[in-house]
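Note that one protein chain of the assembly has been removed; the remaining protein chains are unaltered in position.
Chain naming follows the written order as A and B, and within any one chain the residues start at number 1.
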Amino acid sequence: MRRGPPTIFVQERTYKRRRMADAARMLPILGVILFMIPLLWSDGETGPDSTRTAAVMIYLFVVWAALTGVAAVLSRRLGPEEDTPEDSATEEDAG
Amino acid sequence: MATLNVLVLVCLSYVALLFIVAFMADRAAKQGRARWLRSPVIYTLSLSIYCTAWTFYGAVGFAARSGLEFVTIYLGPSLVMIGWWWTLRKMVRVGRSQRITSIADLISSRFGKSNSLAVFVTVIAVIVLAPYIALQLQSVTLSFDTVASPDFIATKDASGQQATALWVAAGLAVFTILFGTRNVDANERHHGVVMAIAIEAVVKLIALLAVGVFVVWGLSGGVGATLDRIDASPIATWEVPGSRWVGLTLLSAAAFICLPRMFQVMVVESEHEDHLRMASWAFPAYLMAMSLFVVPIAVVGLDMLPADANPDLFVLTLPLMEGREGLAILSFLGGFSSATSMVIVAAIALSTMVSNHIVMPIWLRSTGGSAIISGDVRSVAMLARRLAIAVILFLGYLYLRLSGGGSALAAIGLISFVGAAQFLPALMGGLFWRGATRSGAMAGLGLGFVVWLYCLFLPSFGPSGILPQTVFENGLFGMSWLRPYALFGTEGMDPVMHAVLWSILLNAGSFILVSILSLPQPIERLQGAQFVNVFDHSSTPGGWSGGLAQSEDLMIMAQRIMGARDAQTLFAEEAQRQGLGGYLPEPSPDFLNRLERELSGSIGAAAAHAMISQIVGGATVSVQDLMAVADETAQIMEYSSRLEAKTDEQARTARQLREANEKLTQISVQKDAFLSQISHELRTPMTSIRSFSEILRDTDSLSGEERNKYASIIQEEATRLTRLLDDLLDLSVLENSQVVLNQQSGTLFDLLERAIAAADVTGKLRIHRKPEREKVMLNTDLDRLTQVFINLISNAGKYCESDTPELRIKAETRDGDLVVDFIDNGEGIPRNHQAVIFEKFARVGETKAGGAGLGLAICREVMGRLGGSISYVPGQAGAAFRVRVPMEAGQHVQAAQ
Partner (left out) sequence: MSKKVIVIEDERNIIEAISFILSRDGWDVVTHSNGHDAIDAVRLRKPDIVILDVMLPGKSGFDILQEIRGDGELGQIPVLMLTARGQEKDREMAQRAGASAYMTKPFSNAEVLDAVRHLATV
């Protein structure tokens, strides 16, 4: 998707890139909030009805996976500019 | 069960394999065939040194003791990685643009390249690392003993492990030295090591996943059954204290950034800034995978293994219990990998710091810094690093011995984490706050470190360890508010959280306070600008467009500098080249460079750079930038002042030219007029002479009287002609200042006597004088002065139209000058002629014979030469001329015109 039609509508690309950078900045904040939510569940009584570790674990891993996925999408959109002809994995030459 | 020998063999084979991998990677890197070595995948895997034996063994133990709390250690780094755009990107950019070799280097560079700060950071890092190394030693020792012992259930009572631990420490030291100090890379990169670490990362992930899969599907019977088991376990309920949940997450995030070894792989070994992009999601995924089976393993271990089994070793003991020796060996290798990779990188990072910031400065100073041969430095650096590695591992062993070696792995690790987190305020402040100063960093680091030592590190040796029991109970020096676990009376807190709270609070607080109060050195301020605004001026390849410039602003600026038409042409061309219409191209780096070049043609390179960076993003300049700007400014100023001088000069020249031209025109006009006058004055007497001579020649019938009269006319006119020629010559000589003054002394009285006699006015003009006033000695050209007097007296005789012409001559001295007035009783000179009477050929009224109109002009010239003046005095009884002559003419003679 990074290699769409080349340089036409660069302005819009630039705009989008900035919004992607904004999203990349916001993501960890969202992550902190989501990871702290289980603390709200532990309020109240302890006992058989209190929150199960398994449930929290599943919640955490789902959030974790989702954050990772969003981060992956964002990082691809925040790829280097036009000066990188190939995929970033092989772009650099020796030296 | 595997014997110790088999285990050692396995370990050695594994190590040999890593060596081969590292060797090949290094060779490939040297031959430049190492594209795959520099992939973001390798980078991501190398970050996995975060997952040490603590993760591999300790996480399960942590979970078995405290449930889900263990996961905070991995949530923190995940959030940091996901938030790479905030922090890591900047750190890597700074690291690359400043050629940073360690976290100590980064902090010291940021705060004015202060070596004392670097030494301080290094010392803290070494001390902080000791518990962490001890953790690795303990886990490897435990795993050795567990796998090798016939009774595989390792207990917490591990008195016989000391010997093993020493062997492990020695082995790791040798291994690390062989691995990490084979070469001293100029940029401190270790391709072989990074490659080996990547392999180990894969091994430990596979091992842990394998054990997890075995536990979930082999022992528990599937996901559902595992979840049931969790519900039935002692850690079934979610009862994590909020403070620890938040605190540990933040702590692990801080440690992830601040740990020297993490800095080493993340920044120093970073091949390309862009690799962060992949790591930003891949590393959290790796951590998630590592954490996935921790709770199930812990729960199953708690369920199936004896109650006194060490939960830190469940990963190993569960396969052993089930007789899965292959899996156990794999698990052992995973743990071994975790420990070794951490030790290797941490030791390399710290040995680099020790050698760069402590040993090398001392060595260079001791050798006078003069005879520096590269080979020497190299061998010294190498030796320093090897010794540092040995010392670091020995310190770890020492910590293990002193602390008793019985603690849970996670507890030991957290001590290191809190210690490492002390770097955070200085690091983040340095990256994001330009006002941060060296003194602030010193104060913060110092206070934080002391609090950490007192509240966490020293107490970790036990109640009877380094700190006496009384200190725990009554505080230092008996001051109860100084109790290590209840600083300032904060009782009942978790010791780790207590230490985090106070150390970070005091650290950050003093850092900020001292920074605000202290004055940074210029180099600190420059470095601060460079660090904080790294994206605005660094041009590290990687394509970050750090700060997107406003094309329009650039256009406005360019128009001002280059002129509207040129700027618009340039922008339009670029827009067309980029495939855009209109006048506004995308501010690509290419274009910015081009624009900078164009602008530098007008305003100089440094100024152009500064202006563009001002628009593209903050106004930061490096030292070089500043110097260049200063130089250029100086040059521009010099140039413009020269230009100004030139302009002045030009204006002056133009003015002079204009004046000269006017003068020439005037002179030309004057010359024409003069020639006309001369012609007229010469031709007029000539006409008479010619006419009467012809009459005398041609007319026979002339009476004697007539003949006599006409001859007289001819004689008179010839005399007039001669006088005219004399005057002209005289005037010419005077005007060309070829006159030689003949200085003589005499009294005014004598002069006037001579002049009156020469003027030949006796009978025509009555002259009134006051001889007693004329006894004034004069030292001047008496003949010339007499000439002036004669002229004035004879003029009075000629032009005074009174019936009884009189001339009064008054003499007086005034301001060192002799002033002589000649006043007749005629009508005087009409006002409109007064201005021109001293001009050549100026004549007033009808001509009387003999006046050529040169007399007063000559007088003026003469008086000028004598340093005096002659002027007409209006408003007197008649015509009044005033001659002013200096008493001592010699002092007043004017320079030649």
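Just so it is clear, a residue touches a chain if its C-beta (ideal position, glycine included) is under 8 Å from a C-beta of that chain, and two chains touch if they have at least 3 such contacts.
Keep in mind it's a predicted model, so treat the numbers as computed, not measured.
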*asked:* Given the contact rule set out at the top, which of the displayed chains would the hidden chain touch in the full complex?
replied: B
*Among B:Glu694, B:Asp726 or B:Glu812, which one is in touch with the chain left out?*
B:Glu694
*Contact with the hidden chain (one of B:Ser676, B:Asn708 or B:Thr813)*: B:Ser676
*Of B:Met686, B:Leu725, B:Leu741 or B:Val836, which residue touches the hidden chain?*
B:Met686
*For chain B, which residues lie in contact with the unshown chain of the complex?*
675-676, 679-692, 694-695, 698-699, 713, 716-717, 845-847, 849
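Everything below uses one rule, namely that only the chains that are shown with their structure count from here on.
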*So what's the Cα centroid distance for chain A and chain B, whole Å?*
37
*Residues of chain A touching chain B in their complex?*
6-8, 10-11, 14, 17-18, 21, 24-25, 27-29, 31-32, 35-36, 38-39, 41-42, 46, 50-57, 60-61, 64-65, 67-69, 71-72, 74-76, 78-84, 88-95
*Provide the residue numbers of chain B that touch chain A in the complex, in ascending order.*
32-35, 38-41, 67-68, 71, 75, 78-86, 227, 230-231, 233, 235-240, 242, 245-246, 249, 271-272, 274, 277-278, 280-282, 284-285, 288, 291-292, 295, 542-545, 548, 578-580, 586, 588-589
